[in-house]
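Omission of a single protein chain aside, the complex is shown with its protein chains in their original locations.
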Amino acid sequence: MSVILILIAFSLLVAGSFLVGFLWSVKTGQYDDDVSPAIRILFDEEIVTPKEQPNSKNTDAV
Amino acid sequence: MLKNKILTETQCYHCGENCKEESVELDNKSFCCQGCKLVFELLQENNLCGYYDLQASPGKTQTLLGNRYAYLDQSSISDNLILFKEGNVSHIQFHIPAMHCASCIWLLEHLNRLDTGIINSKTNFIQKDLHIIFDHTKTSLRNIVEKLHEIAYPPELNLKELEKSEKKVSSKTRIYKIGIAGFVFGNIMLLSFPEYFSSGKYEGEDFHRIFGYLNLLLSLPVFFYSASEFLENALLSFRQKVINIDVPIAIGIVAMFSRSIYEVVSDTGPGYFDSMTGLVFFMLIGRNFQSKTYEWLSFERDYKSYFPIAVSRLKGTEEDVVSVHDIKPNDRLFIRNQEIIPADVLLVSKHAQVDYSFVTGESREVTCQYGERIFAGARLIGKPVEVLVQKDVSHSYITKLWNQSSGKSETKSKYAHLTESISKWFVIVTMSIAVGALLFWYPTDPSRAMLAFTSVLVIACACALALSAPFTFGNMIRILGKRGIYLKNTKVLERLSNIDSIVFDKTGTLTSTGNYKVEYFGIELTDIQKQFIASIAHASSHPLSWMIANNLSSSNNKLPTTHLKEINGKGIEGCIHGRFVQLGSRSFIHVAEAQNENVKASEVGVSIDGKLLGYFYFKTSYRQSTSSLLHAMKKEGYKISVLSGDYNFEQSHLEELLEQKEGIQFEQKPIDKLNSIKELQSQGIKVMMVGDGLNDAGALLQSDVGLAIAEDINNFTPGSDGIILSKNFGQIGNLLRFAKSGHRIIMISFIISIFYNLVGLWFAVQGTLSPIIAAILMPISTSSLVVYTVLASSIKARSLGLTKMRA
Partner (left out) sequence: MTIEKFSYDNRIVKNFALATIIWGLVGMLLGLIIALQIPFPNLNIGQYLTFGRIRPVHTNAIIFAFVGNGIFMGLYYSLQRLCKARMYSDALSKFHFWGWQSIIVLAAVTLLTGHTTGKEYAELEWPIDILIAIVWVAFAINMFGTIIKRRERHMYVAIWFYIATVVTVAVLHIVNSIEIPVSILKSYSAYAGVQDALVQWWYGHNAVAFFLTTPYLGLMYYFVPKAANRPVYSYRLSIIHFWALIFLYIWAGPHHLLYSSLPDWAQSLGTVFSIMLLAPSWGGMINGLLTLRGAWDRVREDVVLKFMVVAITAYGMSTFEGPMLSLKSVNAISHFTDWTIAHVHIGGMGWNGMLTFGILYWLIPRLYKTNLYSAKLASFHFWIATLGILFYAVPMYWAGFAQSLMWKEFTADGILKYPNFLETVTQIMPMYKLRALGGLMFLTGAITMAYNLVKTMKQGTLNAEEAAEAPALEKNEKEHAGHWHRWIERRPVQMIILSAVVILIGGVVEFIPTFLVQSNIPTIASVKPYTPLELQGRDIYVREGCYTCHSQMVRPFRSETERYGEYSKAGEFVYDHPFQWGSKRTGPDLHRQGGKYPNVWHYHHMIDPTIMSPGSIMPSYAFMAENDLDISSTPAKIRAMQTLGVPYPEGYDVKANDDLTKQAKSIADDLKKNKVSIDSNKELIAIIAYLQRLGTDIKASKTE
C-alpha cells in the first residue's frame, strides 16, 4: 500500500497550495466586501455613446 | 426584467415614495418631488437608466442643494480629506449612508458617466464606503461631492472625517486561524481514521507511525498559531489571578497536545490530534460568530460626527472658509441657515433663531438677542447671522459634556460574565477529579495514574462552556439586527439580562420628535378667521407658523395678504381684506404678560385687529407604544423613571402614563441626567438608559446599558451600547425578555454539556479513554450544543414575535 503515501503526499500538496491561496485571498481583502461582487458581475459594461438606447445586456432575457 | 415591475401611479418612479397630489410627471413616470425628477433626468441623459433595471425605484428622496460644499475648494480642507495624490490622480473615500441596494452600487460605480474626471469608483457595500479615483485636473472634490449630492447619495462629511485616524480594518488574523485550523483538522482526520477503522492493525507495513508523525507535524501550526489566543489569555488571567473562560480551554488543549506527542513518540497510540485541532477549530468559529459587528454602524459616534468641517470666517468685510479646528476665540463667524454653530459664541447680529434639538433632543427653538450666548451644537434657523467665537471647539460646553462621560467604559468591562464565573468552578472541579484519579491509581499502577490524569484533562473540555454563550448571543444579536435593534456586541445582551431599572428620556424617546399636536385655546374661531390665520401663517418662514397653517388649512385657497411683516423670533403680521392679523409671541401681539404665567409650552398667540383671540399650543405627542410598554415593564418589576430636559408642563400627563408620581424629573441638564444614573448605580441597581439627543449621551454611556433611539439609522445617535429604530420602540420589552431567555438557554446547554463530560470522565478516570471515544464525543457534544443554542434562541425570538418585525 506504499502508494497511499504518494497519494497523501500529493493530496496534501494540492490542499496545501489551496490553503496558501485562501490565506492570500483573505490577506489582500478579497473577502472584505462579500456583497457587491455578486452584484457587480451583473453589470455588463457596454460602451454607451450618449445617443444610444441604454440597456444593460443582462436584462434582455432569451 | 425588473424594469417592468408595476408601480402604482402614486409611487415615485425614482424613490418609490407615495407622491402627494403635487407629483411631478415626466414621460409618464411620476415623481414625488422636483429633486427625484432632476435625478432621473440626470441619469437619463447620461444613459444611466440601468440604475432602474436592478431594482424598482431604488432612489432616495433628495434634498435640494445650496452652495454648502463651497468649502471643499479650500485646499487646506480638501487635502485633509483626500487619501493620497499621485501625479494628477487623487484617491478619496467617502462614507455614503444612503447606499442600500444593487442599484446604488451600480450607479455609484458608474459615476464616470456623470463626471468624466472620475476614473474609477468602487463601493464597499458592507462599510457603505465609496472609493473614488479621479483626475483632479479634470474635476474637483467639490464637483464630485455636489454630483453625489445631486443624485441623492450625499457623502458623510464632518469634523470626524478631518481627523480620520486610520480606518479600522476588522482584524483578519482570526480568519487565518480558522482557515489553518480547518485545513489541518480535515487532514488530520484523514490520517487518523485508518487507525480507528482498522482497529489498529494494517495489512503489511504499519503506517500508523508515519501517520502519527505527520499528524504531529500538521498540528504544530494549530497549537502555536491558531490556538495562541486561548493560551495567551489563559496565561494573562493567571497573572491577574482570575480564571477566565480561556483557562479550561487552554488546559484541555495543552493536555491533548502533550499527551498526543507522548503517545506518538513512544508509539503507544495515535494521540488526540484530531480532537485537539477540531476543538480549536470550533472554538475559533464560535469566537468569530460571537464578534458580529455592524461595520456600517458606529456606536462611538461623538458630536464631532455631526459638526461641519468648515465655517466661513469674516476678516473685515470679506469672508474666507476655515476648518473648524482653526477657529480661535474672537474670530467673527458667518453662520447660514441650517448650519450648526461649532463653538460657544456670542451673537453679534440683532437676534437669531436657534434650535438646540441637536444638543437637547427637545426641538424647540429659542430666540437669542444681541450679545446673548449661544452654545456649540445649536442649529441656526432663518436669517444668517454673525457670531463672535468665545472658546475654541475643544473647550466648548458640548465637549465638556462629552468628557464627563469618559472613563466610564471600564465600569462596564469589569462586569462579571456568566461564563467567567462558571469556568472558575469548572477548572476547580476538573482539576480535583484529575488529581483524584491520579492519587487513586498511583499506588497500584503509576503509568495508569498518569494516563487517567491526562485523560480527564483531555476529555473534560470546556467546549460547551466556550461555545454555548458565543453561539446563543451571536445568534440573538443577528436576529435583533434583522429587526432593527442593533447591539454593540454580545456583552450588551448579557448585561441586558440583569437590568432592574429603566430610565427614559422624554422628548424624542417617549415622544416622537418633530410631530407636534397643535391645540388651540381661546375664543372659537370662525371659518373665515381660520382662513385669515392660515393665510398669514402660510406666508411665514417659521416652522410653528407652518404647523398652524397645516392645522387650519381645511380650505387651502390662500387669501391675498398686504403689509406682510415678519419679525424674526417674534411673529408675523399682515392685512387681509383690511383686517389686521397678528400671529406670534405675547410681547409681539401686545398682550399683558399677566395671564396664565406658568404655561411654558411653545405657544403662539393670535389677534385680529388687536383683539386677542387665543393661543395655539404645541404639545409633543407620545408614541402609541409608550403607555403599553411602560405598563408592561412596571408589571415585570422594572423600576421606571423619566428624566426630561423639558419644562414640567406635562407632568400630570406623564404621571398617569407611568401610573406613578415619583421618578419623574424635569428640566434635567445633561449632567443631571448623568448624575441620577450614577446615583441609581451607587445603590447597586443595574440601569438601562433609553434616550436620543446628545444631552443623554453622558447618561447613555454611564448606564449599564445605553439604548439610543433613532428615527433613521443614519441620523444622529449618541454613543451607546445599542441603537433601536424608533418604530421598534415598543419592542424594548421584548428585547429585555429575549436577553433574559438567552441567559436561560446557556444555563441549559451547560447542563447538557455536563452530561457529555460525565460520559467522557467515566472512561477517563479508569484510564481507558481511547482517542476514538474522544474523537466521537467531542464533535457530538459541540455540534449538538451549537444546534441547541441556535435553535432555542431562534424559537424564543419567534415566540416573542420578534421575527414578525422588519428592520
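Going by the order they are written in, the chains are A and B; count residues from 1 in each one.
Note that a residue touches a chain if its C-beta (ideal position, glycine included) is under 8 Å from a C-beta of that chain, and two chains touch if they have at least 3 such contacts.
Please read these numbers as outputs of a predicted model, since none were measured by experiment.
*Asks:* Hey, which of B:Gln44, B:Asn80 or B:Asn112 is the one touching the hidden chain?
*Replies:* The missing chain is touched by B:Asn112.
*Asks:* Residues on chain A that touch the omitted chain in the whole complex?
*Replies:* Touch with the absent chain occurs at residues 1-7, 9-11, 13-22, 24-25, 28-31, 33-35, 37-42, 44-47, 57-59, 61-62.
*Asks:* To test your reading of the contact rule: which positions on chain B touch the chain that is missing from view?
*Replies:* 1-2, 53-54, 83-84, 86, 89, 91, 93, 102, 112, 119-120, 122, 131, 133, 179, 182-183, 186, 189-190, 193-198, 202-205
Here is the rule we go by: only the chains that are shown with their structure count from here on.
*Asks:* Distance between chain A and chain B based on Cα centroids, please, to the nearest Å.
*Replies:* Each chain reduced to its C-alpha mean, chain A and chain B end up 32 Å apart.
*Asks:* Using the touch rule from the top, collect the residues of chain A that touch chain B in their complex.
*Replies:* On the chain A side, the touching residues are 1-2, 4-5, 8, 11-12, 15-16, 19, 22-23, 26-27, 31-36, 39-40, 42-43, 48, 50, 52, 54-56, 59-61.
*Asks:* Mind listing the chain B positions that touch chain A in their complex?
*Replies:* Listed in rising order, the residues are 1-3, 45-50, 53-54, 102, 105-106, 109-110, 113, 123-127, 169, 172, 175-176, 179-180, 183, 186-187, 190-191, 202-205, 207, 210, 214.
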